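Could you have a look at this structure, given as structure tokens, before my questions?
Omission of a single protein chain aside, the complex is shown with its protein chains in their original locations.
Chain naming follows the written order as A and B, and within any one chain the residues start at number 1.
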Amino acid sequence: MVELARANPLIGTGTRKVRWGRLVSRTVIYAALTAGGLAMIFPFLWMLSTSFQSAGALLVPPPQLIPSPIELGNYAEIASAFPLWRFLANSLGVAAVATTLQVATSAMAGYAFARLRFRGRDALFLLYIATLMVPLQVTILPLFVEMKYLGLVDSYGALVLPSIASAFGTFLLRQAFLGLPRELEEAAFMDGAGHLTVFRRIVLPLAMPAIATLAVFSFVASWNSFLWPLIIVNSPDLMTLPVGLSNLQGRYATAWNLLMAGSTVAVVPILIVYVIGQKYVIRGVTLSGLKG
Amino acid sequence: MRPVSRALAAIAATAIVVGACSGATSSPSASAEASPSGGAPSPSAPAEPVTLTYFTFSAAPDHLADLDAIVQAFEQKYPNISIEVQTAAYTDYFTKLQTQVASGSAPDTFELNYENSVAYASSGALLDLTPLAAADTDFDASVYYPKAYEVFQADGRQFGVPEQFSDVLLFYNKDLFDAADVDYPDASWTWEDERAAAEQLTDAANGVWGHYQPIQFFEFYKVLAQNGGSFFSADGTKSTFNDAKGVEAANWLIGKLDKTMPSDAFGPDQDSALFKSGKLAMWHTGIWLFPALADVPFAWDVSVEPGNVRKAHHFFANAVVASATTAHPEEAWAWLRFLTSSEEAVTVRVNASWELAAVADQSLFEPYLSQTPPDNREAVFDALADIVTPPVIEQQSQMQDIVSQALEKARLGQLSVEEALNEAAAQVDALLQ
Partner (left out) sequence: MVGQRGWSYRGVVVLFLAPSLIPLLLFTVGPMVAAAGLSLVRWNLLKPPEFIGLDNYVRLVGDANFRAAVINTIAYVAGYLPLVFVGGMLIALALNERLRGLAIFRTAYFLPVVTSWVVVALMWRWLLDPGAGVVNHALGLVGIDGPGWYNDPAWAMPSVIIASAWKDLGFVMVILLAGLQSIPDEYYEAASVDGAGRWTRFRHITLPLLTPSLFFVLVISLINNLQVFDQVWVMTRGGPAGATSVVVEQIVTNAFSYGQMGYAAAMSWLFFVVLLGITMVQFRLQRRWVTYG
């Protein structure tokens, strides 16, 4: 609310009372956020720390947050035991393509459901949502058979095809579009613009926070997706990171330090995507002139 | 919308059934095809290049290089055959394998543990190896440890070749025994000896526990045998594990809890952590943990497990099998044979402590036996004198879950041991029908 206060001379004019109130509320907010943030960040630190522990040291209670001695070999070990760079590149490629496609198809469908009128719209929308309601474990076998007939078993195509469209994304963007004020669009239609123009020039930019959010979630979902790539891919050259790393879990004993090193490698790229995406979420607010 | 979705439904349903049928119906014809030509392709014969897939859970993460060495040795001997290895973690392995088998794209050769192999064999998903073995003139089944070879037979057909086996021993921390001035376990021990020692060794103040033995299906069928009981009636149609001997066996497992044994529902690998940190005196666990314990900072050894009425030890075996749908039965047989009994393969396995090749020739295990710790490695083979294989039915996982859950209810005190076992017996009987 700081900028709000600055922008408007009627509030926050600097009486002592108001300033005190703001200071207290700010302190409370910071304190609560810090406490919560620590609770959120703890497992991540712990994963990081484990990835630098020697084999076995981890399992001797109590768990140590600062590894001693610091073991750097875990990363080298997984990189030598597995084609780690290949896994990373595959995950990155699949996630990038899936995210791009999903954002594009979801935005278009979201626009159709939010702004176009056609017969059976509500029923069709419900069909979209319904696709989220059957667990993958049940549909995976028919999907596999389908891929077999398409000749796509063990291919990049099979990794990407099922994630071209996203009902989740369509729903998210439909809600975002419905929440946008219509004045600008109406003005554009008056000027003779068509739906494509309105979609590209007005709706998409205004919904940037939601689009960035969807991009982050699509990326995360694709990046972490496990069961489908496990089933459909056989050759190590096509394996994504989670599938490759699942091989670190042995039948009788698991090398937790290696697994955590692998998990750390897996988390870092999504964090980068999130930090980039977040910028757009926050930047969206500075758009102005909505009253046209 | 409607015609479209109806058409789709039809297509999808057809695809499924076609996929399913091509996946599972062809076993008799495949084995019939295999028999007349007979025999493994001779190494020198010029032949079409063939690629065989091999799907395994036991190689990753620690033995990928070892498997690779075996594959290379094989490809050198059979230049026309190349092996394409696919690996998955054990927890994911069967999901993937079932999907492949169900859709008619099973790998040519793959690994099965004994408990799961029965359902695969009886469903006709596996290639009958009997004619291939018979036609292979220089093959002699006696290279395998006899029991390990026999368990993979059903209805007079050999459906798998034993790849490796392992058993469970009593591991013990010598330092804790010395400190408490208790004699080390030996082959003469009974449950009562273990109980007495555990009471002396448990030191609550220092967090030291006397012993640990998981409370689940696999331990239960074994202690039941140690107590002279049997899991099923002789004709295999009825559960008998809930008789007096079964109740006593379950009580032996559950009665130790919180007195001399830590609470059962541990996190992953917690028993291993406890033993490694020197807080557990005796531990019933598998010989596959030898490599993991090589560097612990205390002295430890192993002994055969104590019995009660009689001695009984686990026998866990993995087989390698060929799919009924493989296009290359002879090549598959050559690979299965090489993988399990060739000198090259056995040497690699023994040197890597990759469980134990199921071969009969004890001299091959010399490098394995000479490694320490533990000093008493012979116990691994001593235990084979009185092995019991797990009871196996077609609904294997379900039976295991029923029994494990009954033991859990008894452990938690939700039911008495008798009630829990009776309930489980009734449920298992229903599965047998």
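Quick note on the criterion: a residue touches a chain if its C-beta (ideal position, glycine included) is under 8 Å from a C-beta of that chain, and two chains touch if they have at least 3 such contacts.
Just so we're clear, the structure is a prediction, and the values are computed from it rather than from any experiment.
**Student:** Looking at the whole complex, which of B:A141, B:A244, B:L412 or B:A430 touches the chain that is not displayed?
**Tutor:** In the full complex, the listed residue that touches the missing chain is B:L412.
**Student:** Using the definition of touch stated at the top, determine which of A:S54, A:T139 or A:S155 touches the missing chain.
**Tutor:** Considering the complete complex, A:T139 is the one touching the chain left out.
**Student:** Even though one chain is hidden, which residues of subunit B still touch it in the full complex?
**Tutor:** Here the touching residues of subunit B are 4-5, 8-9, 11-13, 15-17, 20-21, 24-25, 94-95, 98-99, 101-102, 119-120, 123-125, 263, 265, 267-268, 394-395, 397-398, 401, 405, 408-409, 412, 414.
**Student:** If you put the missing chain back, which residues of subunit A would it touch?
**Tutor:** Residues in contact with the chain left out: 1-4, 7-8, 10-11, 26, 29-30, 32-34, 36-37, 39-44, 46-47, 61-63, 104-106, 108-109, 111-112, 116-118, 122, 124, 126-135, 137-143, 145-146, 161-162, 164-168, 170-172, 175-176, 178-182, 186, 189-190, 194-196, 199, 206-207, 209-210, 212-213, 216-217, 220, 224, 242, 256, 259-260, 263, 266-267, 270-271, 274-275, 278, 281-282, 284-285, 288, 290-291.
We take it that only the chains that are shown with their structure count from here on.
**Student:** Based only on mean CA positions, could you tell me how far subunit A sits from subunit B in angstrom?
**Tutor:** Their C-alpha centroids are separated by 40 Å.
**Student:** Report the residues of subunit A in contact with subunit B in the complex, numbered from low to high.
**Tutor:** Interface residues on subunit A, with respect to subunit B: 56, 59-61, 81, 120, 123-124, 127, 140-142, 144-146, 148-149, 153, 227, 230-231, 234-235, 246-256, 258.
**Student:** Within the complex, which stretch of subunit B touches subunit A?
**Tutor:** Residues of subunit B touching subunit A: 1, 12, 15-16, 19, 53, 57-58, 60-62, 64, 84, 86-92, 95-96, 99, 102-105, 268-270, 272-273, 276-277, 286, 288-289, 292, 295-296.
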